[in-house]
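Missing here: one protein chain of the complex. Every other protein chain is in place.
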Amino acid sequence: MTAANTKLSRTPAGGPGLRGRLSDLSSRHRSIAVIVGMSLVALVLPLIVLLPPFSSFSGQTVWMDGFTIAGIYVLLALGLNVVVGLAGLLDLGYAAFFAIGAYTYALAASPFTGWDLPFWPMLLVGAVVAAIFGILLGAPTLRLRGDYLAIVTLGFGEIVPIVILNSSKYTDGPNGIGGISPPTLLDTRFPTTGNPWPFYLTMLVLIILSMIFIYRLQDSRLGRAWMAIREDELAAAANGVNTVVTKLLAFAIGASTAGLAGVFLASKLQTVTPNLFRFDVSFTVLAMVVLGGMGNVWGVAVGAFIIFMIQSVFLKQLNIFFNNVQVPILSDIDFLQYQFLLYGIALVAMMLLRPEGLFPSRRRRRELHTEEDEVFAEHGDAMGAAPE
Amino acid sequence: MSGQGVTTTTQPSSTSGNGAAGDVVLELRDVHTYYGKIHALQGITLEVREGEIVTLIGSNGAGKTTTLKTISGLLHPRAGTVHFRGRDVSHTPAHKLVRDGISHAPEGRRIFSRLTVMENLQMGAYTRTGREIDENVEHVFSLFPRLAERSGQKGGTLSGGEQQMLAIGRALMARPKVLLLDEPSLGLSPILIQQIFGIIREINAQGTTVLLVEQNAQQALEVADRGYVLQTGRVILADTAANLAANPDVRRAYLGEI
Amino acid sequence: MTTTTTVLSARPSFVETFQRLRLGPYLFVLGVAAIDYVVIGPNQFVNALTIGAIYALVALGYTMVYGIIELINFAHGDVFMVGAFTSMFVLTQALGQDGPIDSPGMLAVVLFINFTITMIALGILGAAIERFAYRPLRHAPRLAPLITAIGVSFILQNIIQIIYGPSPINTPQVIDPAARVEIGGVSIGVVNIFTIVTAVLLMIALQMLVSRTKIGRAMRSTASDRDAAQLMGVDINRTIAITFFIGSALAGAAGVVQGLYFGNIQFTLGFQAGLKAFTAAVLGGIGNITGAALGGFVIGFVEVTAGALGFFVWGQAAVFAVLIITLVFRPSGLLGQQLGERT
Partner (left out) sequence: MKLRKLGGLALGAMLVAAACNTGGGATATPGAPAPGATQAPVDKGTLKIGVTLPLSGGAAADGQPTMKGAQLAVDQANEAGGIGGYKLELMVLDHAVNGKYNEQQGAQDMQTFVGDSAVVGVVGPYNSAVAKVQIPISNDAGVLQCSPANTNEALTKPEFGALDYRKNFPERINYVRVAATDDIQGPAMAVYDFNTLKLRNLLVVDDVTTFGKGVADNFQKKFEELGGTVQRVGAPADTTDFNSIISAAKPETDGVYYGGVVTSGAGLLLKQLRQQGKTFPFTGPDGIVNGSGKAEGALIQIAGAAASAGSYGTIAAIGDFPGRADFEAAYAEAFKNDADFNTAGAYSGPAYACATIILKSLEEFLKTSPDADQAAIREGVRAWASDTSNTFDTVLGTESFDKNGDTTQPFISFYVVDPAAADGAGDWVFKEQLNFAQE
């Protein structure tokens, strides 16, 4: 208790005044840093794949298409990081919001409904619709303890695909929705093959905007409230934080980012099916956030990118490589198949050995390493195992 | 101030037979304990002799409860040692110390609310077996007849005073050499407080050494043989209870005198 | 479970006694069962009781672990799955069985050995998971053990997948699945009866263990107040390990029963079953053993009723809907205390 209070007092109250202005300034710098950093990434990635080890696998357009899909996961990880990393709420059904975003656009711009609403405003609509579902789910359950939320979201993540599958009238069920319009800019439709630049750059802009938005939130009063809740909800409440509203905002913002990613996916694939949003998407994104470093915006972005590339390129190449060279045991191992074994080992090892992730934020590392000593944790008499 | 004879009371059940003062059963030497990064005990040195009632007094946050937790093994010192009957127990876990003879009735009673009174007592004798338990239960019931009446009731349904009796009775079930009592009078009516302190005397008279932490310094110094005054994790004063009760600084700071 | 009989002798102020005995939840479940029986008929009712019994056995592990260390052990569903595979291994490799056993004596011996070995093996697995994956994180932020549990779940699934492959695998049904007996004019499968009776017996045994024995008291006191329990001389680590052992052993028993009943198992078995069993535990009031058992049966009713009424695909959604509704309107579940209640 005392420990939590002292920790809490470390975070300033925010608001106007010199300190507020200072943090404003630093966040503005951060925005510039994000723009500069991501622009560098945007330039370097297409160039690096022209170099030997990469260029031998596939051509630049293929690589860039892969990067674009990886960007979807980066976006998802950024959003889930708000929920898990910043606010400390475990969301295990994150793919549900991804699905909601994707189906929102699929219904808005496909022959299934006959509508053809433009992509750009739909990005926002998809995000808002996902956020609304996030609030509808979160409002009643966020009052409960954090691990209940994990289970409720897991259940929600299961229900959404089931509902989509079985509401053929509105979603065409397992058939999915095809013929979704790609985005148009200045009356030109984005090419779905051949020229990957429009989708690539769009994704990049989405990531930059999301990162800046999340950084700003993180440095705001809201961000500090999230951190306070993550550390000690009771203490946060005692310090005047409206915990339910604050958690709800984290949940809604996380959901809306997934919605954004969903709209983008639908326009990129031009077809959506319920199968795209199974629980393994939720768990993959969670692994990305944990491995990247919960709470660290850059960390999870980089983590997501690397993990996606490992699973979609590296493991495949490993398979092909060992199949070709015919190493006795290794060529029998199917590396793709054991992707989740690797995730599992990584999650456990990470929590035991390096809970702050591969790319930790400085603050998070400090927090996670203070509690190593024998602490007399205050356990309440929450629930006895007593019968009757 | 009447007080029990400061160090002169002979202990009827004292087995050591080492004179009136008794052996040192418990000794803390320069103990430093932390909560995470918070330096809660900053070098506590104290001793408790067999048969004594020793009290720790001090304001909130002085480290009284932390000292008890460090002795009973719920916390372990980062520096310094705790010796119990000549053995270094600084890093012995709590559940083993119970077996060795240290019982701790923690602050806030911490009784098992969903276990019955009888089950709570049985838990107290967790380290004991068979007939011993029955004897101990009888012993506790003789000290606290109210508990006998309520033995089938859930601990959570007891009144505050009854819960305190249960907490003390439960601690006694292990037949401790040293009983650590943390704020036994907290939240009780004056009559009940009198009753509880009477029982503490009785327990002590029956041969149990008591280390008592109390907000109610007045009462504590009345029953205790000696006392230590703690402030911000340090011992600032150690003396007989009578002397402490007479000390003007103590009277001003802890006994409510202006 | 036993309190239902006490009400018959209750004379003074019925309402008062009713409230004191907290019979509401039991009557609720009985009512659900009765209505369900009328709606879906005896055959479906037996189906519901059977799968409900399996869910209940798995739910016990969730509830015990949550009760004692407040961790949702995500890996528990997969422990159940490992139990099913262990049982298959024991039956086929150690006992050389591949189908129904005719001689009742022989059958009893085989089942006894199978249950014993599987439950002990799974108990050890559960305790080992606790020791290596959860204990080091006992003082870490809450999120850490939850994430570890998810990792352990992946690891268990993939290890079984590596050993037995991804395809569903047949496991010997030593109790002839076609054998049926007539009870009250209803033809019931012998394996159904065996499943239900086994589950109920295990639950009663667990109840006795928890309420009557020293280790049971240690578990309850640890759940109630870990530090106070420690001050009583309870070895917390050992008690928590034993809790994991018992919970996992019960999941192992559920795995045995699963194999006997369905005759086919797959490495993915644990995910769905785990979610449903967890729902059962929450519905019953997590931390409450009787509640978990009741919850398991209710989930069985919900699922089977959906199937019986022709909404099979909605069955799973209905189970999760039950979970969400429970958490929203009665987070303490049927029998549990209010969340976070400190008395």
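The letters A, B and C name the chains in turn, as written, and every chain counts its residues from 1.
The rule is simple: a residue touches a chain if its C-beta (ideal position, glycine included) is under 8 Å from a C-beta of that chain, and two chains touch if they have at least 3 such contacts.
Everything numeric in this text was worked out from a predicted model, so none of it was measured.
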item	value
Touched by the hidden chain, restricted to displayed chains	A, C
Touching the absent chain when the full complex is considered, from A:R143, A:R221 or A:K316	A:K316
Which of A:I69, A:L209 or A:A237 contacts the chain that the document leaves out	A:I69
Positions on chain C contacted by the hidden chain, ascending	41, 43-44, 47-48, 50-51, 161, 165-170, 177-178, 189, 262-264, 266, 268-269, 272, 303-304, 306-310, 312-313, 316
Positions on chain A where the hidden chain makes contact	58-59, 61-62, 65-66, 69, 110-112, 162, 165-166, 173-176, 178-179, 191-194, 265, 269-271, 273, 275-276, 280, 311-312, 316, 319-320, 334, 336-337, 339-340
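We take it that only the chains that are shown with their structure count from here on.
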item	value
A-C against B-C, pair bridged by the larger set of C-beta contacts	A-C
Intercentroid distance (Cα basis), chain C paired with chain B, Å	43
Of all residues in chain B, the ones touching two or more other chains	74, 112-115
Chain A residues counted as touching two or more neighbouring chains	371, 374-376, 381, 384, 386
Residues of chain C that touch chain A when the two form their complex	3, 22, 63-64, 66-68, 70-72, 133, 136-137, 139-148, 150-155, 157-159, 161-162, 166, 207, 210-211, 219-220, 223-227, 243, 271, 275, 278-279, 282, 286-290, 313-314, 316-317, 320-321, 323-324, 327-328, 331, 335-337, 339-343
Residue ranges of chain B in contact with chain C within the complex	72-74, 93-96, 98-99, 103-106, 110-115, 119, 122-124, 126-127, 156, 170-171, 174
Chain A - residues contacting chain C, complex	84, 88, 90, 92, 137, 140-141, 144-148, 150-152, 154-156, 158-159, 162-163, 165-166, 230-231, 279, 283, 286, 290, 294, 337-338, 340-341, 343-352, 355, 367-368, 371, 374-377, 379-388
